[in-house]
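With one protein chain held back, the other chains of the complex are shown just where they sit.
For subunit A:
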Amino acid sequence: MEVLALLADGFATSLTPLNIMIVILGVTAGLFIGAMPGLGSVNGVALVLPLTFIVPPTSAIILLAAIYYGAMYGGAVSSILLGIPGASTAVATTFDGRPMALQGKAGLALIAAAVASFVGGTISVILFTIFAAPLAELALKFGPAEEFALVLLAFTTFVGLGGDDTLKTIVMICLGLVLSTVGLDMISGQPRLIFGDIPGFYSGISFLVLAIGVYGVGEVLYTIETSRISPAVSTARLRMRDLIDGIRQMNRMWKTMSFGSVLGFFVGMLPAAGATPASLMSYGLARTFSKKPETFGKGNIEGVAAPETANNAASTGSLLPMLTLGIPGSPTTALLLGGMVMWGLMPGPMLFIEQQDFVWGLISSLYTANLAAVLINIALIPLFVWALRMPFSVLCAMVLVLCILGGYAPSQKLHDVWLIALFGVAGYMLRKADYPLAPLVLALVLGPLMEKSFRQALISAQGDVTFFISRPLSATFLALAAIFFALPLIKMLHRRIAKRPAPAE
């Protein structure tokens, strides 16, 4: 097979001692950068970009890819340990990762995240290797109508079947959608919901700010209240037996993980989407298809595995449009694109034909980076878990500081810090009232994408709503969305009928 021969050549490039060293270095650096709340792969790649001039282009892109992967793994660490999403892509990991840590199963959650990331990364790189060219064509087929239908499908997975109150879920989605309209309208350029004229709202509400607020700060407030009765000193420990046990548990989740990988890869590939929507959708789907959906959000290991497979798969997927179309699928790939232009490599349809050495060197380095990342990550888990054993009174102050730093670092606006405080209090109260927070975050992530694609599709179709069902791909997604949405209703009716087998007239 031609692909295999090319890949073998690629390995010959990526497995030189220099490049192996670069991979290890990059992954370790990425892991720590990713683990810091507020810092993600974008920051890592941006920091290292200038260093890449001292090595040849292929080694340089390998270094960047290694950091990219390392950060994807690292994002899960603070999501699980502290309940603060370490990176935007790891928001969904907090949903079940944090409850697991509170139950003293932080080690297990971290192992699950690492293994899931590895599986997601590996499956997606294999998909990348075999289908890169035809898949780029498929991504082109995704127009506004398809994008809208896919996003709608993501929403319905959160409504359908969940253990949460359906009405409350819908209320939270609506609230998130309202928050997502804050800022400048993409189509007309007019500012919306800026509360008079507060400049901070012009760029909209970053969902990382919302996530850090409701999960990070809200979590601390909630824990302070509940731990007054019994001081929650975590007794997290990790032994070799736990590791083996963890991997054994993961073995039962092949369905979730392979599904998450394929979904993640595909969503990551779409120019407008990326790893964050991918991880949220994967979580929603895993919960929908789970036999015990009510255990999600309360420390289900599958709730950690699903988003972690998807976000790693998506980070591979988003390389695809960058390389083949010159369209970056995420801020990080936009930086990688800048790097490539600098080395005189012009991304686009001709890259795969003209620069085979580079392309296959990169693909093979994804395999090595992924393997290195899982090994280094697992080796570091005891260290991470050890950090959790400090008294809660100390930990909770640290978490708050990290929340503020994490919110301030990306935008450097104090405005965002106030928002975090506000969302933190709001999140705490919503939680006490038993409102699910995940749909709120989901709506803020997907809202802008959904609005944009909906309006673009309607404009291109001259306002004809049937446009959405006249295209096969979007029609399929919409039909699935309708089924997911109706599921709770059908289930409820079914239960009622079952309860009253023979109603006496």
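Heads up, the rule we're going with is that contacts are C-beta pairs under 8 Å (C-beta built on N, C-alpha and C of every residue); 3 or more make two chains touch, one makes a residue touch a chain; residues count from 1.
Here is the rule we go by: contacts and distances are computed from a predicted model.
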Of the listed "Tripartite-type tricarboxylate transporter receptor subunit TctC", "ATP synthase subunit b", "Purine-binding protein" or "succinate dehydrogenase", the name UniProt assigns to the chain that isn't shown is "Tripartite-type tricarboxylate transporter receptor subunit TctC"
Of the residues A:Gln103, A:Thr166, A:Thr181 or A:Ser203, I need the one that contacts the missing chain. A:Ser203
Check the options A:Pro56, A:Gly104, A:Pro191 or A:Pro293 and report the residue that touches the missing chain. A:Pro191
Residue touching the undisplayed chain, where the options are A:Leu25, A:Ala334, A:Ala387 or A:Leu405: A:Ala334
Full-complex contact with the absent chain, from A:Gly348, A:Pro382 or A:Pro488: A:Gly348
In the whole complex, not just what's shown, which of A:Ala12, A:Leu140 or A:Met429 touches the removed chain? A:Leu140
For subunit A, residues in touch with the removed chain: 46, 49-50, 53, 140-144, 183-191, 197, 199, 202-204, 271-272, 321, 325-328, 331, 334, 337-339, 341-342, 346-350, 452, 456, 459-460, 462
